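One chain of protein is taken out of this complex; the other chains stay put.
Order of writing sets the chain letters: A and B. Residues in each chain are counted from 1.
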Amino acid sequence: MAKVLELGKSIDEGVRALLRFLLESGKIKGVLTLTKISRDDDVAYSLITNSELVEDTVPLYPLMPSNTAKLLTRLTLLEPMTEPIAAVVKPCELRGFIELIKLNQGSLENILFISSTCGGVYSLKTAEKGNVGEKLPQYWESIKKMEVPPDVRPTCKGCKYFLPYSADITVDLIGKEYNGKKCEILINTQKGEEFISGMEGELKEVEIPTEYIDSYRNKRLAEREKIFNEIRVEKFGLEELINIFGKCIGCHGCRTVCPICYCKLCYFDSRESDYKPINFETELERKDGMRIPPDTILYQIVRLTHISTSCVGCGMCSDICPVDIPLSIIFSMMGESVQGMFEYVPGKNVEEKMPLITFKTEEFVELEL
Amino acid sequence: MEEKFEPQMVGFLCRWCSYQAADLAGTSRMKYQPNIVFTRVMCSSRVDPIFVIKAFFHGADGVIIAGCHPGDCHYQEGNYYARRRFALINKIFEKLNLEPERLRLAWISASEGPKFAKVTQDFVNDIRKIGPNRTRKEIFL
Partner (left out) sequence: MKGAKILVDNNREEVILEFLKKGLDRTCFDAILIPLKVPSEDSFAYVLLKNPSLLDRASALPPVMPVQGAKALYSLTKQGKFKQKVAIVMRPCEIRAGIELYKLKQTELENIFLISIDCPGVLPLSDYIKDPEKGTDAFKETVVQWGSEFTRPVCKICTRFSMVASDLHIGLLGAEDRNIFLIPRSEKGENLLESLDISLENDMESWVTKVKELQEERKKKREQEHKGLKSKIEGPDKFLETFSKCINCHNCMRVCPICYCRECYFDSDAMKLYPENYLMRAKNKGGLRFPPDTLLFHLGRMSHMVFSCVSCGTCEDACPVSIPIAQVFALVADNAQELFHYVPGENIEEPHPLATYKEEEFRDIEMPYVETYTKKEMKDG
């Protein structure tokens, strides 16, 4: 049985009404959410403190200009929020932030997490020229029919974590009409209850039908398999890796936008990884030639090793890549394997220790000699 | 004329157990082929995945990490973490088909000189069969 607050408004209006209520009642001092920022359909995250500006917000817009986990880290890295705020986040962004909390990169204190059952986001390239605005009606239609929208990010299409784990308040979106007459808000925690109390609406206790969640998850899993099969990981090997990553230009954009990559000075920017002239000469003695700057594929595999236990499959890396390498699919696929091996779901539970800082006295016996 | 393949391999030995085992194998005049170049670290958990992956991508034909037996680590838990890290690297190499046979993890205590010689020799023999690492000649890495 779940507690639900039903608003007699469309989901679009209902979420804004919720944010307005929270700001006007003084329960929060600011809300971090997507906002329309220009004449075109450009959206960006903003920390809104004036309730009048809630009018310009588009909290559930299917776009992710940056992963909110990174923004929340920026806010709470040095110390926890001193005044309460709300953050409207997608499930993967919230999971990313929980992982960052485990890595001491932020704090959960004084933040009310509002999430939704997530239908996926469009890639940044689709957002150019206001294309997302054109696709919106079709997007909401797919959501209502519980189908996977056809041209969202591949990692979104195949994502099975569309139910947010640690949100205080969840807006029920999948299977519902976005511009209809009803907005159902699930209240998951006591904190959520405290913040939402006083808001106008009908408080109910409902049974969440698990069959519809399971059937939708199956659709997502089917898409996931399709996408992974296209990459054909059985074909992988050094040669295929070089084919895929050969055109990487070493811009490290994937690292900059990844919520999990938080190192102040990445190994690959440090002096440790610089080649001295003698290193080049030694390499040239063995090989006929070497790519400059060197260690492009090494960077990818090492980054994979460092973050795969925490990869939340948000898909920012593929979006940012200037040469369209299917990074998010590869990383998310490897992430799934590694997380499965350690029986770990990143961002599910903030108390659960990350796999590499814990151990069992008997495990992986097949690997040791 | 084809050059005979002589494996060039890398090893990381923990100072308290496996490195002493290597010393013991040496003083007892146990024979094993010198194809592995060993680096001493204080504990097997010092081995960052970067060491292993970098060695592999710079042409090492095989990489071995050797430490104390689980439960006997000089620093209590180091080798447990090393085992997990190795599992991670192994799984990634396995999924990407990058020849995980070239990576090995062994627990060798300080008194196990013969085991050290055997593990080393076996590894060299296996790598001889597998052949050279293609990253050695690869240009676009």
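Note that a residue touches a chain if its C-beta (ideal position, glycine included) is under 8 Å from a C-beta of that chain, and two chains touch if they have at least 3 such contacts.
Quick caveat: nothing in here was measured; it's all calculated off a predicted structure.
Only one of A:E52, A:E141, A:E202 or A:E230 touches the absent chain when the whole complex is considered: A:E52. The chain not displayed touches chain A at residues 29-30, 32, 35, 37-40, 42, 44-50, 52-53, 65-66, 70-71, 74-83, 85, 124-125, 127-128, 239, 242-244, 246-247, 249-253, 256-257, 264-265, 269-270, 274-277, 280-281, 284, 288-294, 319-324.
Residues 139-140 of chain B touch the missing chain (whole complex, contact as defined above).
Here is the rule we go by: only the chains that are shown with their structure count from here on.
If you average the Cα atoms of chain A and of chain B, the two centres end up 37 Å apart. Within the complex formed with chain B, the chain A residues making contact are 233-234, 236-238, 240-242, 246, 267, 286-291, 294-298, 301-302, 304-306, 308-309, 333-334, 337-338, 341-342, 355-357, 359-364, 367-369. Across the complex, chain A is touched by residues 49-50, 53-54, 57, 59, 70-71, 77, 80-81, 83-92, 95-99, 104-107, 119, 134-141 of chain B.
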